[in-house]
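With one protein chain withheld, the remaining protein chains of the complex are depicted in position.
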Amino acid sequence: MKEIQGVDLNSDIGESFGAYRVGNDAAILDVVTSANVACGFHAGDPEIMAATFAMAREKGVAVGAHPGYPDLWGFGRRVIPHSPGEIERIVAYQIGAAQALAHYSGHKITYVKAHGALGNLTQTDPDVALAVTRAVRAVDPNLICLVIALGRQDRIAREIGLTVMSEIFADRTYSEQGLLVSRKLDGAVIHDAEQAALRVVRMVKASAIETLSGNMLRTPVDSICVHGDTPSAVAIAARVRQKLQESGILLRAFK
Amino acid sequence: MKEIQGVDLNSDIGESFGAYRVGNDAAILDVVTSANVACGFHAGDPEIMAATFAMAREKGVAVGAHPGYPDLWGFGRRVIPHSPGEIERIVAYQIGAAQALAHYSGHKITYVKAHGALGNLTQTDPDVALAVTRAVRAVDPNLICLVIALGRQDRIAREIGLTVMSEIFADRTYSEQGLLVSRKLDGAVIHDAEQAALRVVRMVKASAIETLSGNMLRTPVDSICVHGDTPSAVAIAARVRQKLQESGILLRAFK
Amino acid sequence: MKEIQGVDLNSDIGESFGAYRVGNDAAILDVVTSANVACGFHAGDPEIMAATFAMAREKGVAVGAHPGYPDLWGFGRRVIPHSPGEIERIVAYQIGAAQALAHYSGHKITYVKAHGALGNLTQTDPDVALAVTRAVRAVDPNLICLVIALGRQDRIAREIGLTVMSEIFADRTYSEQGLLVSRKLDGAVIHDAEQAALRVVRMVKASAIETLSGNMLRTPVDSICVHGDTPSAVAIAARVRQKLQESGILLRAFK
Partner (left out) sequence: MKEIQGVDLNSDIGESFGAYRVGNDAAILDVVTSANVACGFHAGDPEIMAATFAMAREKGVAVGAHPGYPDLWGFGRRVIPHSPGEIERIVAYQIGAAQALAHYSGHKITYVKAHGALGNLTQTDPDVALAVTRAVRAVDPNLICLVIALGRQDRIAREIGLTVMSEIFADRTYSEQGLLVSRKLDGAVIHDAEQAALRVVRMVKASAIETLSGNMLRTPVDSICVHGDTPSAVAIAARVRQKLQESGILLRAFK
């Protein structure tokens, strides 16, 4: 009997702050199986975090800590200079804060995914990849590392012995080396929902990343990253979900 | 055979921030048995916290989370308006962050004590006392509440069923109602080390708070709060420690 | 020959921050004659401020500094404890920052209006009213104080000899004492655009505040405060503008 193939669908949420509201958290929580929750350094605050964890719990969505640089003004998208040791400490701090507020809201952090500029560096910079991984291990080695497939942290976290969940992006294209094409280049972002959904199904079924030239680079594909910051992003996410289900692929949070 | 009487000695530490340094943390850690570590909202940062936890571990000093209002400029000494629910979330957040970084540094948070203006309100305001207590219980009901003896949180935390550690102050005088005399009044602060030390020994032996008129108000006396922010404060703390030991009272962290 | 009556229309703008966007600044700038621009303490940042000043200049709208408490999380709506002297310094700081960025954008700050919780206190607390006024005078005595009509700062700023612009609110009702009815009470806010507009015209023509019972309390009425944070708020503001113009009242920035 054939095993049913499954995959996780993740998105960043909880990125509001104080009186400021961003994203369509309620809508995207109806689509994804895992939610990456901002921890108050680049976005989010204790009120937003607790409310987001409670909403995810009600909707049966798994939650992960989504630590970023301490940079509310830059939304975590700028590389703020930190030594690897400093990265360990800011990531550990944020994981702990998220664990406490998830617990407060009757939920539980099961994984960690680095945000924005910090997350991008985990793909390419071995020191940053190691620092984030060491922080996860120090706080709780049972936490899963949600990492960019084929990136530096993907390899390092596996070597260290942590459980790893490799993600691909629903709306981003890949170079022949398996790196995300820079947003500054044409063709970096896929805007058509149908195209994005069909491509995701191909990658999940093949367990591979599809490059710009059509090459398939083998990798575990445990999760699909989608966005919820605009109505059209939510529409793409919903289409991806639907296509995966139509293809007989089970949507479920990892582990 | 007579039971040996014991008491804990606690102080606030880890209150530096970035390039700014305050306090004599290394010196006070040689005196106390428990250290209340700032959590990054009113003082402290992930670097300071991790280093402070590591130093406390090396010196065999127990560590507690010391959450305060989000008010670095005011050092947590101003009442920043928060609803009880908001207090629950900011306290839970800070406890979690402290737990993670303590764990990162090979140590473990065993108790929680509210800082500054927030701590003062736990003595007199039942809503704030309850909010802090509920945050502790929500994050981990095994955490001890370090509270002001005879204050509101003292009663509330016991009613809720948490373990409570009641503290008296080595250098502060008490009204007939057992409240701390306001620092704005003459005689509120005891500056003489010998006088402070002898008074502490009387209170510990009697298990009571000594009021300005000499009345003794019965209360558990589980911990003595001392200060480490100036050389003279450390000297008072050291004298208190010495006098307690000379009186046959065991210095040890609670639990 | 009869003098043409004129009045100013003001609104808070420039309240976005970093990646966070609030308000319909472009739309409200087409309606008002004066714009109160957040100065980076409770909202706004140097990027937002410079862009807002430039947009106001292009649309021929006067600009004022809109200082608030240093409280981005609370959007300036909480009373953060400050001594009168501290209020002087935080207000002076923000005025200067706004002056520099207005100048940078080819515009010029002509007035100052306190924001949110700080602004509310200028209506009722003489110490706060004096502190804000003293800050304005210290930075530049030619700056106009935009104040709540019949409030404490209205009287104090006139006594000190500064130029004062007294404002009424288009969508708020007044007690018999001329105080704003608390938003917590029914009937505090007027939601109907036509009703708000007609009432504003009555108040401007009578140079008086209309109380809940219909009494008219005499006061200079130099400016009308409208809101731009929601599409319906902008609609009310536009209706107020139209009705004033239809009534032969000239819309123009003060001075």
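Which chain is which? They are A, B and C, in the order written, and residues in each are numbered from 1.
Keep this in mind: a contact is a pair of C-beta atoms (placed from the backbone, for glycine too) under 8 Å apart; a residue touches a chain by one contact, two chains touch by 3 or more.
What you are looking at is a predicted structure, and each value in this text was computed from that prediction instead of being measured.
Of the candidate positions B:54, B:72 or B:198, contact with the hidden chain is made by B:72.
Of the candidate positions C:35, C:79 or C:139, contact with the unshown chain belongs to C:139.
The chain that is not drawn here is touched, among residues A:46, A:70, A:151 or A:228, by A:70.
Where subunit A meets the missing chain, the touching residues are 70, 73-74, 78-81. In the full complex, subunit C touches the hidden chain at residues 40, 46-47, 49-50, 86, 88-90, 92-101, 103-104, 135, 138-140. Those residues of subunit B that touch the chain absent from the view are 17-20, 22, 45, 72-75, 77.
Throughout what follows, only the chains that are shown with their structure count from here on.
Overlaying the C-alpha trace of subunit B on that of subunit C calls for a turn of 180°, given as a multiple of 5. Because subunit A and subunit B carry the same sequence, their contact can be compared by residue number, and over half of the numbers here are used by both.
Between subunit B and subunit C, the centres computed from C-alpha atoms are 45 Å apart.
Chain geometry summary: the mean Cα position of subunit A and that of subunit B are 40 Å apart.
Along subunit A, no residue makes contact with two or more other chains.
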